[in-house]
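A single structure is presented below for examination.
Yeah, one chain of the complex is gone here, protein chain that is, but the others are all in their spots.
When the chains are written out, they are named A, B and C in that same order, and each has its own residue count from 1.
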Amino acid sequence: MARSMQTRTDAQTTSRAFFIDRYQSIRRFSEYLCEPLVTEDYVVQSMPDVSPTKWHLAHVSWFFETFLLSQAIPEYQSPHPQYAYLFNSYYNTLGKRHSRPRRGLISRPTVEEVYAYRRDIDDLVLNLLEHLDERRLAELAPTITLGLHHEQQHQELLLTDIKHVLSCNPLSPIYKARSLPSIPNSSPLSWVAYPEGVFWIGHEGEEFAFDNEGPRHRQFLQAFQLASRLVTNGEYLDFIEDGGYSKPLLWLSDGWNTVQTQQWQAPLYWEKRDGSWYMMTLSGMRAVEKNEPVCHISYYEADAYARWAGARLPTEAEWEIAAQDVPVEGNFAEQGLYHPAPLNNADPARKLAQMYGDVWEWTQSAYSPYPGFRPNPGAIGEYNGKFMCNQYVLRGGSCATALSHIRSTYRNFFPADARWQFMGIRLAREV
Amino acid sequence: MARSMQTRTDAQTTSRAFFIDRYQSIRRFSEYLCEPLVTEDYVVQSMPDVSPTKWHLAHVSWFFETFLLSQAIPEYQSPHPQYAYLFNSYYNTLGKRHSRPRRGLISRPTVEEVYAYRRDIDDLVLNLLEHLDERRLAELAPTITLGLHHEQQHQELLLTDIKHVLSCNPLSPIYKARSLPSIPNSSPLSWVAYPEGVFWIGHEGEEFAFDNEGPRHRQFLQAFQLASRLVTNGEYLDFIEDGGYSKPLLWLSDGWNTVQTQQWQAPLYWEKRDGSWYMMTLSGMRAVEKNEPVCHISYYEADAYARWAGARLPTEAEWEIAAQDVPVEGNFAEQGLYHPAPLNNADPARKLAQMYGDVWEWTQSAYSPYPGFRPNPGAIGEYNGKFMCNQYVLRGGSCATALSHIRSTYRNFFPADARWQFMGIRLAREV
Amino acid sequence: MARSMQTRTDAQTTSRAFFIDRYQSIRRFSEYLCEPLVTEDYVVQSMPDVSPTKWHLAHVSWFFETFLLSQAIPEYQSPHPQYAYLFNSYYNTLGKRHSRPRRGLISRPTVEEVYAYRRDIDDLVLNLLEHLDERRLAELAPTITLGLHHEQQHQELLLTDIKHVLSCNPLSPIYKARSLPSIPNSSPLSWVAYPEGVFWIGHEGEEFAFDNEGPRHRQFLQAFQLASRLVTNGEYLDFIEDGGYSKPLLWLSDGWNTVQTQQWQAPLYWEKRDGSWYMMTLSGMRAVEKNEPVCHISYYEADAYARWAGARLPTEAEWEIAAQDVPVEGNFAEQGLYHPAPLNNADPARKLAQMYGDVWEWTQSAYSPYPGFRPNPGAIGEYNGKFMCNQYVLRGGSCATALSHIRSTYRNFFPADARWQFMGIRLAREV
Partner (left out) sequence: MARSMQTRTDAQTTSRAFFIDRYQSIRRFSEYLCEPLVTEDYVVQSMPDVSPTKWHLAHVSWFFETFLLSQAIPEYQSPHPQYAYLFNSYYNTLGKRHSRPRRGLISRPTVEEVYAYRRDIDDLVLNLLEHLDERRLAELAPTITLGLHHEQQHQELLLTDIKHVLSCNPLSPIYKARSLPSIPNSSPLSWVAYPEGVFWIGHEGEEFAFDNEGPRHRQFLQAFQLASRLVTNGEYLDFIEDGGYSKPLLWLSDGWNTVQTQQWQAPLYWEKRDGSWYMMTLSGMRAVEKNEPVCHISYYEADAYARWAGARLPTEAEWEIAAQDVPVEGNFAEQGLYHPAPLNNADPARKLAQMYGDVWEWTQSAYSPYPGFRPNPGAIGEYNGKFMCNQYVLRGGSCATALSHIRSTYRNFFPADARWQFMGIRLAREV
């Protein structure tokens, strides 16, 4: 579905019916993801990085209200003016806001009221989409599209956040029972070679992309090789069993401090019981499956593993050059697995497997502006640029990302110690 | 009601019908207090001292299960063995428990499941009360009574905790709309004198009391005077306006550090808007009423106010000697006001007003064991004794305490910086 | 020496020659205690509670300057006006001051300059003492005496602080090599009984005492028993080996939290090497000597040990009643041992041994004002009263206290988790 969007003509992609359909399906998907939850689940914030489910549901609606409705409708009156304070995430331009680490202290509005708020916003947006004249619709199209991509980002956070919330409960609640795939044999890892040269990377053109994906520009790359698949749990277990978490020379200095302070011994959500490793998934606890991609590891762990394996992490430019020729398909949120899948040898041969979906792939690239980068004007300019410091780029999407949300130029970013997203490793090396 | 209980004969107070009635009415009152809440309110923990409402409801049931059912029923099987981990508050004797500051991270069991748990426990307890033989009933009577007093303590915490939770919400939700009383004229403060002597204080006899209220013992008291009523908001405002919060010499050293670190300028829940003071109540925001007793102040503030006023706080022995002759009546939780009330001059003249109810009265006495104190044997011995350090005694109950829960010998205790209980000031002075 | 002072007549104790002699000898003793130090030792602050040695030396001089010289000399000009900011400890009345935890960041004034400052102050004070007329001398006598007792308090802190500083150095520097006494056999512990009654405690009369030692007042005490000697290392080792540090029921709740947070396993300065316990002393590391009084333990540990031993800590009134009849003598700083000494059986029989000197004895009494307590007027009123919160009283002095500094009514006080003073245990129990 998402792919097809990217090959439509401009006329089609901005058509009224397309927008109405797309708006409805994406908004519905957010609520679909909440179906397994009880009211109490919506309220909890288990750490400052996590937001309560009902906050996500309200925030994405506030985003449409603030950036679309209040721009498009003369003398717009919000149904809940006070929500602007509660559901603004980080836009300083838009005034004061509720402190992020205190989102879990807010019992009202209730879940029901948040859904009613969504209904109100949906009615207003759909009414707008139906009645705007063509010229105005074309003008507002980028904002609508941005709002939808924004909601897709929060769908992913909603899943990773509720996973963290449930993981804090000693009763080990299950989000959704699913039998996760398992395969007996691992797929061998091979290396795919790329020559040196000056390459173009970054986004250009009419299709939607975030501001941080451009401008398109040239980079010189030395020849390099990329691993044919993701690092597996089995391979990562070898690292653990070789004492990876107790050898300081494998680690960045900050990483080693974090390992010691946080007493990390394994990926997040792993737990050793009677000598065997288990992991918490959105479908419950299960034994660690060796052929699955390793997941829920920090940049520090990805970097240390790569060093241990005699390799390194790819740069984001290397990853993008390689990804440009790979079709955007894989294990995404639409599949409903919400967990990375082992590589099936029966799949049609492809030299680079698992480039999209399954897990976000840490790159060694610090998140920084591309040459000539200019943030969008106005409040929306706070979307990406101001975070270009002390974060690392991840590429390719995960099992919690919507397929229609991802591109080869897409730059995700997190601090080096973040682990609660579906994050994993693809190795690279010099020739 | 409570008073009359204390004058019944032993035979009556341990009678089967009495226990059944009392059990049912106290358990019902907990749920009555929750009626104004929505599901989301039950989940939130707004600071480490606060527990979520559903935790309170479950914990008091776990208490009956642990100390009554599992003792009384051979081979007792808990309907939810895993709740022991979640709902044990602080009994080290009973095994590991969930970390207190993380109670707000637990979305399951749901509110509905917690009520179902209460039903299960109620059925088991009532069945027990109906079918135990007389001898066994008499043996277990102290535990049943303890369980009920324990639940009453949590009823008070439930109210003060939900007040704190709602206070964190910028939407200022109201627990229960009530018109709070207001009176035009303040009641003059006079001093009641007591002579020196050796006095008996502490609990003795068959009536229920906590272990920390005994043994009854003698203390020598110098002559002293006690204020005829509580300190009012109006009087406390004079202290504020005289710069009370910015004069270090009025404060204990720890208190002054706290004032500066926490940037205290007024009691908890007070807020200055356009030059006037408002306070958050369980019935919403309202202007500070000058003739109400001042409330939600720490020991540090009570002590500083007393010094400013040229007086001091009473010792707990002084308070108890004075209270022994005052009938236990006043503004308690049963009245449904949940807020201290101004002193009505029209009330029948009494030399000491407001001794019970309205607000807990800080004493200058550090919470320590009475001479010869022995905690109860077993896990229940952790109830009181282990907290006898770095806390101060408060006396008299508050507008959130059940009337049937209070006595002249009752010792409540909190750290010197606690403010979220209904805490206030009665002055004392030397002759 | 000190004892004899207390029996002189008023005329004598306020005589000019007496003051000059006493001033010189106490000031000299401070410097004598510093003789073993190198310049670098004077600078370090190893934790917020500790002050650098040069700070102590300067602060006590500032005290004479502020409370004596600037009162006694018209238009007094300080040789170093800026020292008032650096060397004021906690007198809010006297203006802003340097932050306590930052005392170790101040390299200047140098040690030499601090000694020069002492010389300046000494010259001024001695000049004053020589030339004041009799009436004025009598008026200022209390301030001079207070200044000298104040300096003696800092002599003790100077020793305990430098012990802590040296303990942080992996090179294990020695303050002063001394062979510490050792005896083969322990002295049996017996109990001394005291009857119930109304007793007078607290200070009264012309002899010097701090304001917190009065007013003298009556207390009713139940009959009690006091241990004939201090608890020994050997006895405390039994507690350790019986798992005392891992049994929560032995501990106050705050104490148990502290044990776990701080990972306490033994008294401060104890260290297990190859299965044997060693302790750091001011004379270097040595094996734990079983017959010495246990030392460097917190209130929490003293209380837990007492509970384990089936006893309790005495109240300060009990201690004082018992101490009134015991001569003030023992192992004090003048002996130069700076370490508690084992009880010598060869000593003349005394029913209560080690009441004075060796170690401060924790009482179970929270530090609070005596009935009718009024702090001294002016800045000096901040000396004691404002600390009457969240601290516990210790009695009897230690091996680091000057003999002439102690009395039966002397109230020392520290928070329940303090361990770096020479603090130990005497048991009490009900009859």
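Keep this in mind: a contact is a pair of C-beta atoms (placed from the backbone, for glycine too) under 8 Å apart; a residue touches a chain by one contact, two chains touch by 3 or more.
Worth saying up front: this structure is predicted, and the values here are computed from it rather than measured.
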Checklist entry - What shown chains does the left-out chain touch? => result A, C
Checklist entry - Any idea which of C:V60, C:V165 or C:A333 touches the chain not displayed? => result C:V165
Checklist entry - Among C:S46, C:S187 or C:T315, which one is in touch with the chain left out? => result C:S46
Item to check | Contact with the hidden chain (one of A:W191, A:W256 or A:Y269) | outcome: A:W256
Next on the checklist: Please output the residues of chain A touching the missing chain, sorted low to high.
Outcome noted: 90, 92-93, 198, 217-220, 222, 248-249, 251-256, 299-300, 303, 364-366, 368-369, 371-372, 381-382, 386-390, 416, 430
Checklist entry - Please identify, in ascending order, the residues of chain C that touch the omitted chain? => result 38-44, 46, 54, 82, 85-86, 98, 102, 104-111, 165-166, 168-171, 173
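Here is the rule we use: only the chains that are shown with their structure count from here on.
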Checklist entry - Among line, ring, star, complete and other, which best matches the way these chains touch? => result line
Checklist entry - What whole-number Å value describes the gap between the mean CA coordinates of chain A and chain B? => result 48
Next on the checklist: Using Cα averages as centroids, what's the distance between chain B and chain C in whole Å?
Outcome noted: 39
Checklist entry - Rounded to the nearest whole Å, what is the centre-to-centre distance of chain A and chain C, using the mean of the C-alpha atoms as each centre? => result 61
Checklist entry - Which chain C residues reach two or more other chains? => result none
